[in-house]
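Following: one structure in C-alpha cells, then a few remarks.
Yeah, one chain of the complex is gone here, protein chain that is, but the others are all in their spots.
Letters A, B and C mark the chains in the order given here, with residues in each chain numbered from 1 onward.
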Amino acid sequence: MQLFVEQLINGWALGSLYALFGIGFGLVFSTLGILNAAHGAYASWAAIVGYYVFQWYGVPFPVAVLCGVFGGGILAILVDQIGFQPLRSRRMGMLGALITSIGFWIILDSLAGSATGHQSLAFPASSYPNAMVQIGPLRVPQMQIIIILSLIICTIAIHLLIQRARIGAAMRAVGWNDVAAAISGVNSRVIILLTAFMAGATSGLAGVLGGIATSNVSYTLGEGLMLKGFAAVVVGGFNDVRGTAVAGIMLGIIEVFVAQYISTAFRDGVTYTLLLAFLIIRPRGLFGSANFSRA
Amino acid sequence: MLEVASQPLLLEVNSVVKRFGGVAAVGGLTAHVRQGSVHGLIGPNGAGKTTLINLITGLLHPDEGQIHFAGRHLEKMKPQQIAGLGITRTYQNVRLFSGMSVLEQVMTGCFLERKAGLFSSFLGLPSARNDWKRVREHAMHLLKRVAMDHTADELAETLSYGEQRRIEIARALGSNPRLLLLDEPTAGMNHAEATAVGLLVHELRDAGITILMVEHNMGLVTEFCDSCTVMNFGQLLAEGDPRSCIANPDVQEAYFGRKNDAERIKSLR
Amino acid sequence: MRIRKFSLRFAASILALSGAMAPNAAFAEPDAGEYKIGFISEATGPLAAAGNSYLHGAQLAIEQINAEESAGKGVELELVEKESGSDAARSVQALTQFIADRDVLAVSCCILSPVAGAVKPVAIAQKMPLVLYGATRPGLPELPYVTSIVVLPGPQEVKMTKMLAEKLAPKTVTYFVNADNDGFQGRFKAAQEVMEEAGIKTGGVVSILSADTDFTAPATQAIATNPDLIMVWTTQTPAAGIIAALRARGYEGHISASDVISPAPVFERIGEPLAGIPFPTSFAAEISTSPEAKAFAEAYEAKFNGSPDTYAAQGYTAMRYIAQGLKSLDGEPTREALANAMASIAEITPNVYGGLPMKEGQADVDKALIAAWTKDGKITTWEGN
Partner (left out) sequence: MEALFDFWAAYGSTVTFAMANAFFALSTYAVLSTGVLSFTTVTFAAIGGFLAAQMVGQFGLHVYLAFLIAGIGGGLGAAVVASLFLRLESHWMALASLALVLITRVTALNTPGLTGGVNGLVVPVTISQFELFVLLTVTTLVFYRLHNSWYGLASRAVREDAAVASTMGISPYRIQFTAFLISGAVGGLGGAALAFTLQFISPDTYFIGIAFTMIASTVLGGSFHWFGPIVGALIFTALPAAMQAVVPAVEDVAKGVVLILIMVFLPRGLIDPRAIGLRRAAKRRRDIEHEAEKTHA
C-alpha cells in the first residue's frame, strides 16, 4: 500500500512535468496555430540557463529557477519573431511554421549540446531543497512537492487569465481568427508576443524543475518532455489548460504504474496508444470544446 | 412568363433551417425554382442567401427541412454527389484554384465529364488520351462561350476580377449542369459587363440550363430573371414575378427601408 | 618493378602471417610518407561525452606515434575525422568517403553496436580495415578486415560480482537493467547467475530505457524490494540518474555499477552519492600501475587538461593497434596488407592495460580492476568496505 501511494505521488510529480510542458506547447498551438518542433529546446535551454546562473553567481534556488523560466520565455519570443513572424504575413499555414521550427530545433539543440559540452550536468545537491518530507508513513522529496504545486498554481493562473481577463479574451480572439481579432481592436502583435513568452516560460519551468529533480541538465532534456508533453496536450485537449494538466498527471501515473506492475517494455506503448486512441476517437481531448477549428 | 410557370419544379426548398451557434441563418425557408427559368435570389446582406446556396450544394447540411432536386433528397448528400446530379455553382468571392491555368480550371470543372478511369488515364491508353482531348476541346469551347479562350494558358489568378468571374462560370458549366447556381455573378462589374453576363445567362437558359442567381442589381433582376425569391433574416419575404416582388412593400422596407436610397445601394453593389 | 614489389610484399605478408612473434622485424618497413587514418567520431549526438574521450585518446596516440616514428621511419599518420552523431546512415556515408580517399589506410569507428553492425558489411565489401573502438556486441569482428580492441563484457563483471558476493554477503540483490541494450542485458544476466549460484536471492529486476531521465519511480520500486545490494547495469546517463535517485530517496545500502560511471564528468555531476560504489574497469588512470598506463595518463593530462577515462584508453589503443600493423608492412602499404598484418597481431604493444591479447581480431583482457570513487572525486581500488 505504501509502495502504491509512493508510486502514485512519483507518477503525479512526473506527470506534472509533462503537463507543465504541455501547457506551453498547447498555448502556442491553439493560439498561434503553430506545431512547434523547437518547443522542447525551450525547456532544455531554460534548464541550462538556470544551471549556469547558479554555477556562475551562486544565486539561491528560486532565483535560478526564475532566470531559467525567463530565459525560456525570451527564447520563445526570439524564435517567434525571427522564424514565425515573417511567415504570418504570407499565410503559409501550418507547414511553413513547422519547417522553420524544425530548423530552430536543430540549431537550438546543437547549441545546447555545445553549451553543456554534450554532457549531462546536474545542479549540486546543495543548491536546491533535496530533503525528504515525512507525511505520515510516507517520505516525499521536497522537489516533488514543489513540482506538483507549480503545476497547480500555473494551471489555475493561466486558466483564470484566459477565461476571465481581457488579455485572455484577446488571446482567444487571436486563436480564433487573427483578422477578426485585428478588426475588433485587439493588438495581435502584443498578444502573439505575450503568448509566446508565456508558452516558453511555462515549458521552461518544466525544464528547470525537471532538470533539477532528475539530476539531468542536458540538451536531450527537452526532447523527452516534448514527446510526453505532446501526448498530454492531445489527450487533454488543446484549448483547455485544465485538460492538459489532468491528462499530464494521468499519463505520468499510468506510466509509473505500467512500469511498476506490468513491464517497462509496454510503458511508452501504452502512452502513445492512448494518444492515438484519443486522436481518433475523441480528437478534441478530455475537456475540448466542440467548436475549435482552424481550417 | 406563362411558359415558365407551366414548367415542372426542378428545385424545392421546404422549411429549411440552418443555425450557427443559436442564430438561424436560414429559418424555415421555402422556395421553388422551375425548370428552364432564371430565378433570382435577392435580399439584403446577411439575409442568408449564400447559406442557402451552400445548403443546396451540400457544403452545409440543413438542421431541419428538405431540399428536393428533380425528385431527389439533397439534405444528407455530399457535395460531390449533388454535383453528380447536375448542380454546379460559382462563388461570391471568386474561388478559383491557385496555381492553375485558366484551361486547367475549366477542365477541373469537367471532372464529371471524363470517361477514362484512373488506371487507363495513368497508363496513357489511346482511349484515355482521346477522352482527355475531347474534354479539353469541351473546355476550350466553354471558354470561348465566356469569351476567355485567349487566356487559356495563363495563370488564372493573374487575370482581372471580372475575367475570373467569367472563368468561374465556364468552370461551373464544365459538367453540363441542369441547375447552375450563380452567387453574385456581376459583383464588381460595370453596367456593360453585367449586361453581358445577363445575356450569357439567357443564352444558357435557352440551352436548357436552369439558373438560380443571387443578384443585387435590381435592374438586372427585373431585366433577366423570370421569377425570384426575396429573403430577409433567413426567411421568405416574397416569391414570384420579379416586378411584383420588388413592388411588395415588405420587400421595399427590408431592402431599401433603412437607407431609403435604392439608387445609392445599387451604385454601391 | 611491379613484379619485384609484388614479390616483396608477398614475402612480407608471409612473414607477417607466419610470425606474429616478430611484428617489428627491422628489415620490413613501410615506405616513408604521410598516410591517413579515418576516424568516424561521435562528438555530437547522444553519446558525445564518451565520443569526445575516444577521439582525444586517438589524437594523443597519433601524436605520439608520429613523434616516436613507431609506425615506421618517416611514416607520418594523419587522423581524419568525420562526424556521425551516432547515426548509422551518416556513419556509412563517412566510411564510403574514407574508402574513396586512396590515402586512407584504415578506419576506426562506432560506439553503438547497431551502428557498427551497419558499417561492418561496407568495410568488408570494400576491403577497408575497420577497427571498432566502442561497440561490444559479440561476433562483430570478422578477419581480416574488421577487428575490435574493445574487451567484451563478461569476465570483468563476473569477477566483480564474485567479489561482492564474498565481501558483502548480501541476502537479496535487486538489479537495474537497460531493457533496450543487449550489452547490459548480458552483463546483468552474468551477474545474476553468479549471485544465484552463491545462493543470493534476486529481490527484483527493474527495467529502464536508455532515454529515460526520471528515476524516482524506478528507485522507489527497487527500494521497496528491500535489497542489501542494488546492481546497476545500465548505460551512463541512466546509471548516474539511478544512483542519484536511490540516494536521494534515502537508500543507504550497497550499490554497484559498471565502468560507465568511471569518467570524471559523471562524478562532477552526481558527486558524493557515487562514492564507494564499486565498478569493474580495464583501465583507470589513477589505479592502473603499468608504466605505459602512467605515461599515457600523464601525456593525456598535459594535452587535454583532464585525466583519461576508459574510453580515451580505447581510442588510444585503436590507433596504436593500427600503427603496429602498419609498422610490420614493407614498401608501399595497402589496405589489404594492413588488414592482414593487423589480423595476425596477437598482442598490442604498447598498451595501457598491462596486456591486451587479441584473439581472432577481438581484444581480450583478463585483468579487471575493481574501482570506486572516493568522496573527493578520485578513483581508487575498491577494497570492499
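Methods note: a contact is a pair of C-beta atoms (placed from the backbone, for glycine too) under 8 Å apart; a residue touches a chain by one contact, two chains touch by 3 or more.
Since the model is a prediction, treat every value here as computed from it, not as a measurement.
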Note: the excluded chain touches shown chains A, B, C
Touching the hidden chain in the complete assembly: which of A:I99, A:V190 or A:I262 does that?
A:I99
Residue among B:V17, B:A70 or B:L112 touching the omitted chain:
B:L112
Chain C positions in touch with the non-displayed chain are 44, 82-83, 87-90, 92-93, 96-97, 99-102, 113-114, 117-118, 121-122, 125, 137, 180-182
Residues in chain B touching the chain absent from view
57-59, 78-80, 82-84, 88-89, 91, 95, 97-101, 104, 107-109, 111-112, 114, 116, 118, 121-124, 128, 132, 154-155, 158, 171, 174-175
Residue-wise, where is chain A in contact with the chain that is not depicted?
29, 33, 35, 37, 82-83, 86-87, 90, 92, 94-96, 98-100, 102-107, 109-111, 227, 230-231, 234, 265-266, 268-269, 272-273, 275-276, 279-280, 283, 293-295
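Rule of thumb we're sticking to: only the chains that are shown with their structure count from here on.
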Treating touching as the only link between chains, describe the layout with one word: line, ring, star, complete or other.
other
Central chain (distance from its CA mean to the mean of all protein CA atoms):
A
Averaging C-alpha coordinates per chain, one finds the centres of chain A and chain B separated by a number of Å equal to 49
I'd like the Å distance between the centres of chain B and chain C, where a centre is the mean of that chain's Cα atoms.
76
Residues of chain B that touch two or more other chains sit at none
The answer for chain A against chain C in the complex is residues 3, 6-7, 10-11, 13-14, 17, 110, 113, 117-122, 124-125, 130, 132, 139, 141, 144, 210, 213-216, 218, 220-221, 224, 256, 259-260, 263-265, 267-268
Flag every residue of chain C that touches chain A in the complex, lowest number first.
43-46, 48-49, 51-52, 179, 206-209, 211-218, 220-221, 224, 236-237, 240-241, 244-245, 248-250, 265, 269-273
